[in-house]
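Every protein chain but one is kept in place in this view of the complex.
And then subunit A:
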Amino acid sequence: MALLTPYSKVPELNTATVLLVENEEELQSKLANALVRNENDFNVNVRLARKLPLPVENKETRPRIDLIVFIVNLLSERSLQSVESSLAHLHSDCFLGKVCFLVTDGRCVLRHVTLSVSQTADGVNAAAVRLLNILKVSAGMSPIATTALYLSSLTRCSVTSELEED
């Protein structure tokens, strides 16, 4: 099975590539536009996909992917299932700072979510800015400050049992 590996290709100069994976394709285009609008320090390539594995034909021409973002719509069961099945196609090294989860319409309490997006225009813009911050780190563009692994350890949320709300 062809796994998506994080370091098998050489990065390009001053460029970072982010892959947005969403089953429904609702938020993808909006987020992609916001990402491109907000870029300033470095070039951002945004690639869209509905699920993994990515098609084999483009494998050679595809640049190195620095950050993979899974967009989950919490009101749709299928969205979560598609993400779960896509996760199997990722090399385990990717989980050390190169993968990020984004949820929309999240109204219940979740403990192991990384980012939450509200569907307003401001919300999408803010989410894009945050994604760019994470992307900058995972593409290795701020080596003095931090690495992707360290950032993911800072934002790690321990999965705990539901706290008794008295």
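We adopt the following convention: contacts are C-beta pairs under 8 Å (C-beta built on N, C-alpha and C of every residue); 3 or more make two chains touch, one makes a residue touch a chain; residues count from 1.
Throughout what follows, contacts and distances are computed from a predicted model.
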For the chain omitted from this view, which of "Integrator complex subunit 9", "Electron transfer flavoprotein subunit beta", "Centromere protein I-like" or "Aminotransferase class I/classII large domain-containing protein" is its UniProt protein name? "Centromere protein I-like"
From A:44, A:94 or A:127, residue that would touch the chain that is not displayed: A:127
Identified contact with the non-displayed chain, of A:15, A:45, A:76 or A:146: A:146
For subunit A, enumerate the residues touching the unshown chain of the complex. 103, 105-111, 113-123, 125-127, 129-130, 133-134, 142, 145-146, 151, 154-155, 157-158, 160, 163, 165-166
